[in-house]
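Note that this complex is displayed minus one protein chain, with the remaining chains in position.
Right, subunit A next:
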Amino acid sequence: MASSIATDTPPPPAPASAQRRKQSTGRAGDKIFLGLSRGSGIFLLVVMAAIAVFLSVRAGIAISKDQGNFLTTFDWDPAGTPPVFGIAVLLFGTVVSSIIAMAIAVPIAVGIALFISHYAPRKLAAPLAYVVDLLAAVPSIVYGVWGALFLVPYLGGLNDWLDQYMGWTYVFEKTEVGVARSMFTVGILLAIMILPIVTSVSREVFLQVPRMNEEAALALGATRWEVIRLSVLPFGRSGVISASMLGLGRALGETMAVATVLSPSYVLSLHVLDPGGGTFAQNIAAKFDESNQLGRDALIASGLVLFVLTLLVNGAARMIIARRKEYSGANA
């Protein structure tokens, strides 16, 4: 209402308002800041639109020339005649390696975050938090090299053990003899890489649990673990979900570390200990240099799918958080 009234009233005579503008020193600053912030917002939209248009156009060209089904084909041969390529293996590999990474990293990260925020003595908590943050500063290619030269040879024993005792689950059955350049190894490596972000965001959330929520549990005769179960975890739940999604975003898009460790193949297999498979990002990195025009467009099309996948993951996370809003600590 107020704004419509303001626009309905005739503007004051121009000279008077110009006069006022000159007198008020704040006006110029306001205008510049408004311009800057509006400009930044528009710039962001333009960049996003440019990326989306570029990806869609190039992807469209590639998919129209694809002689296989883009979604279900296993092969990646855009240079062949006829060109046949599909993302089935890449999508599967990306999702599987990320699931493995999340399954390993999230519980450990929550554990570390709880230890730092609620168990560790202060003298230990600060250095420990620092070391975890330091993990985030390691470049991903260094993780890749470490994974290839350390994890791959040393994981053989663990793989044999899993095969022997968990082989009946099918997933951990090993059908090929060979070094552990497998999805499982990639998952472990990705888990280590996303550990710092999940840990530090979770830790911050756990530290923000209101004192009175924890005292509510304490006064009922809760032990330290019960305080965490009754007060800390419910309060931190949506924060941990957001933290996990940040980690998942990184795991989905991780390129160099995966490309260095995995021995890629266009085989779709649920045996995660067997070498082979591929991910979107790893495939783009591996193929980009050797590809022709159509090959590059095909890679861009696969990149678009990764983009959409990440978008869906984020949307799902938001939905989970929003559904729990009624129960969240925010309105306490």
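The working rule: a contact is a pair of C-beta atoms (placed from the backbone, for glycine too) under 8 Å apart; a residue touches a chain by one contact, two chains touch by 3 or more; residues count from 1.
Here is the rule we go by: contacts and distances are computed from a predicted model.
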{"item": "From \"Phosphate import ATP-binding protein PstB\", \"CubicO group peptidase, beta-lactamase class C family\", \"Rod shape-determining protein MreD\" or \"Peptide/nickel transport system permease protein\", the hidden chain's UniProt protein name", "value": "\"Phosphate import ATP-binding protein PstB\""}
{"item": "Chain not shown: contacting residue from A:N213, A:S265, A:S291 or A:N314", "value": "A:N213"}
{"item": "Sole contact to the chain not displayed, among A:F184, A:F206, A:F235 or A:Y266", "value": "A:F235"}
{"item": "Sole contact to the chain not displayed, among A:I99, A:V171 or A:A222", "value": "A:A222"}
{"item": "Residue ranges of subunit A at the interface with the undisplayed chain", "value": "210, 212-213, 215-223, 226, 230-231, 234-235, 237, 324, 326-329, 331-332"}
